[in-house]
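Remarks on the structure that follows.
In this view, the complex is presented without one of its protein chains, the others remaining in place.
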Amino acid sequence: MKFKAMTAVAALLVAAPMLGMADEEAELVVNGEIEMVTKTDAPAHLEGALPEIMSGWRFRSDETQQTQMDDFDNPGMIFVDQAQAVWDTAEGSEGKSCASCHNDVEAMEGVRAVYPKWNEEAGEVRTLAMQINDCRETQMGAEPWKYDGSDMTAMEALISVQSRGMPVNVAIDGPAQSVWEQGKEMYYTRYGQLELSCANCHEDNYGNMIRADHLSQGQINGFPVYRLKNTKLNSSHARFKGCIRDTRAETFSPGSPEFVALELYVASRGNGLSVEAPSVRN
Amino acid sequence: MAEGVTPRVKVPKKAEAGEVITIKTLISHPMESGQRKDGDGNVIPRSIINRFTAEFNGESVIDVKMEPAMSTNPYFEFDATVPEAGDFKFTWYDDDGSVYEEVKSITVG
């Protein structure tokens, strides 16, 4: 147990043995062939903070874990199929589809693993969703999608599938460093009436129970994730929003510069874990 | 017709004659239960897939009566005997009268 002082967190935590779930030693192999790294040494920048990093998959019950092990059990794959059709469909004033420029979606191999990343031309750190919308507006002459809407999460999932099993490897130095620092600052800032930072739950108390939930490290290598709760794909920004709301704070918006910075930082905490999307969580 | 309904079916491409194979099916559907209310307090009407069937060369494998307690994006796993080469036909029946079909061929030998 990594209990610190009796803070607001302690009030929410119930002793762990209440639910006999989650096999933290299980290994994730998808379709009997894609071997996922769900536990590995923490990246250098986390020295002193976390000894090792673990995918949220390790914190779920056996039944939920199994749902991600076969693409015909994983309901998230329905939306990957739908996005595949969208990939090939021309839209907007330019009469282009994603395929018009990128050909087969398999050309997207490796992309998910390095996002968010610095875009030199635009002079900003871009998330995958921002890049997708930039393509839609600039290349296709189409309307941008809602940042965390179902069209966007499905397309992110399709692109992510091309990188499944590859290690997350976002760059945190060079021009992205200041944004990364901003995200780190946010991660350790206490928000809301409950005065909770990301770290209070996901660094200090992962593995413990928060009510009936098994707290994970809050890794985002599996996003977008299909949640059993709302039975759809969810973006990392929607999850960030939910977390900050749960601290009883005014939250930031999906796609806001704050959440872009936080996504870069949280993604970097998972450098070395496999791209899992679409993962399945509760 | 509910929007964007997509079936997803896993059937092996071939089998031995008489072999028992496992089939998995998923379909995107909200399965609105009729128990929920909208923001104004009005009940959202029930809208579900109420029946799923699997047939092989016209003969029944499984026929499921589905109720609102089935989860969103309904999933089934079941076994089928494959007596000969042919087609599996999967059919989902929506409350609104829509019918969604998927066919998968299997070879024997």
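As written, the chain order gives the labels A and B, with residue 1 at the start of each chain.
The rule is short, and it goes like this: a residue touches a chain if its C-beta (ideal position, glycine included) is under 8 Å from a C-beta of that chain, and two chains touch if they have at least 3 such contacts.
Following the convention adopted for this analysis, contacts and distances are computed from a predicted model.
Peer 1: Between "ABC transporter permease", "Thiosulfate oxidation carrier protein SoxY", "Energy-coupling factor transport system ATP-binding protein" or "DNA polymerase V", choose the name on the UniProt record of the chain that's been left out.
Peer 2: "Thiosulfate oxidation carrier protein SoxY"
Peer 1: In the complete assembly, which of A:40, A:61 or A:256 touches the absent chain?
Peer 2: Answer from the full complex: A:61 touches the omitted chain.
Peer 1: At which residues does subunit A meet the chain that is not included here?
Peer 2: Subunit A touches the missing chain through residues 6-8, 10-12, 14, 19-21, 60-64, 66-67, 195, 201, 209-213, 215, 227-231, 242-243, 246, 281-282.
Peer 1: Just checking the interface: what residues of subunit B touch the absent partner chain?
Peer 2: Touch with the absent chain occurs at residues 20-22, 33, 35, 55-56, 59-72, 74-81, 83.
What we mean here is this: only the chains that are shown with their structure count from here on.
Peer 1: How many angstrom lie between the centres of subunit A and subunit B, each centre taken as the mean Cα position?
Peer 2: Computed value for the inter-centroid distance: 30 Å.
Peer 1: Which residues of subunit B touch subunit A in their complex?
Peer 2: That would be residues 4, 6, 8-10, 24-28, 71-73, 75, 77 of subunit B.
Peer 1: What residues of subunit A sit close enough to touch subunit B in their complex?
Peer 2: Residues 70, 72-73, 75, 77-79, 81-82, 231.
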